[in-house]
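Note that one protein chain of the assembly has been removed; the remaining protein chains are unaltered in position.
== subunit A ==
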Amino acid sequence: MARAVTSRRKIINTAAAWTVGLLIFFPILWTILTSFKTEATAIADPPVFIGFDWTLENYATVLERSDYARFLWNSIIIAGGSTILGILVAVPAAWSMAFVPSKRTKDILLWMLSTKMLPAVGVLYPIYLIFIKLGLLDSRTGLVIVLMLMNLPIIVWMLYTYFREIPGEILEAARMDGASLKEEILYVLTPMAVPGIASTLLLNFILAWNEAFWTLNLTAAKAAPLTAFIASYSSPEGLFYAKLSAASTMAIVPILILGWFSQKQLVSGLTFGAVK
């Protein structure tokens, strides 16, 4: 009897998980399907799901019109650079907050998070003017810095949570054995927190990859990443949904593949320390 209930519950849970998963994935699936339609089929009413003449024409047009490789390379540099830089800054910060907290640590953590509550557009002009002065407009360096700063609160928070799960006694023991601060962080703390660091890296890479406010506002021709590539196919006067979908698919496929291969790390990192 107990077994029957369990298996029925299992079926319900599985069905529920699949339903939610498909619901979340459906817009992406629809975008991918639309990218293989002609412009006329893309806007057909009622919509056509699979039974249409598949075409690669949109991809050919997009590849002919835009330098996809350049946008892709910019995305990789900007997302990768900002994530790595963020980790380098956040590991020592999270270490000090987790292992040598002061009276104000909690306040600092909350204050850091509060910067995420400010709408980005509120600081657009100051940052734009600073970028003009420093000559950082339309440069990958500038975007690496801005995106790092934007994601830093999340990186610090995530790492802080993971580090808190590591017993401070282990670090103490390392210190007793004569490890310096650098050695303690690099050779004792970091290897133990690898799942946490890996998932932080991945999540922030995805966030930086998808970031479309700063990447659109601070770039022109040279440093524009894939978000600008997608924006160049959107038009309020003209139905180019199939081409827009092809461009979107090309922009999300790399991150989708990355996410697929690293889902194990992502899940283990996100549930790190959740079960005692």
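Rule of thumb we're sticking to: a contact is a pair of C-beta atoms (placed from the backbone, for glycine too) under 8 Å apart; a residue touches a chain by one contact, two chains touch by 3 or more; residues count from 1.
We adopt the following convention: contacts and distances are computed from a predicted model.
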Query - Undepicted complex member, UniProt protein name, chosen from "Sugar ABC transporter substrate-binding protein", "Cytochrome d ubiquinol oxidase subunit II", "Spore gernimation protein" or "Anti-sigma factor antagonist" - result: "Sugar ABC transporter substrate-binding protein"
Report summary line: Touch with the missing chain holds, among A:Trp54, A:Trp111, A:Tyr187 or A:Phe261, for A:Tyr187
Query - Hidden-chain contact residue, picked from the options A:Ala15, A:Leu29, A:Leu56 or A:Leu129 - result: A:Leu129
**Report entry** Absent-chain contact - pick from A:Ala60, A:Leu88, A:Leu113 or A:Leu134
**Finding:** A:Leu88
Report task. For subunit A, enumerate the residues touching the unshown chain of the complex. Result -> 38-40, 43-45, 65, 77, 80-81, 84-85, 87-88, 124-125, 128-129, 132, 137-141, 144, 186-187, 190-191, 216-217, 220-222, 224, 228, 231-240
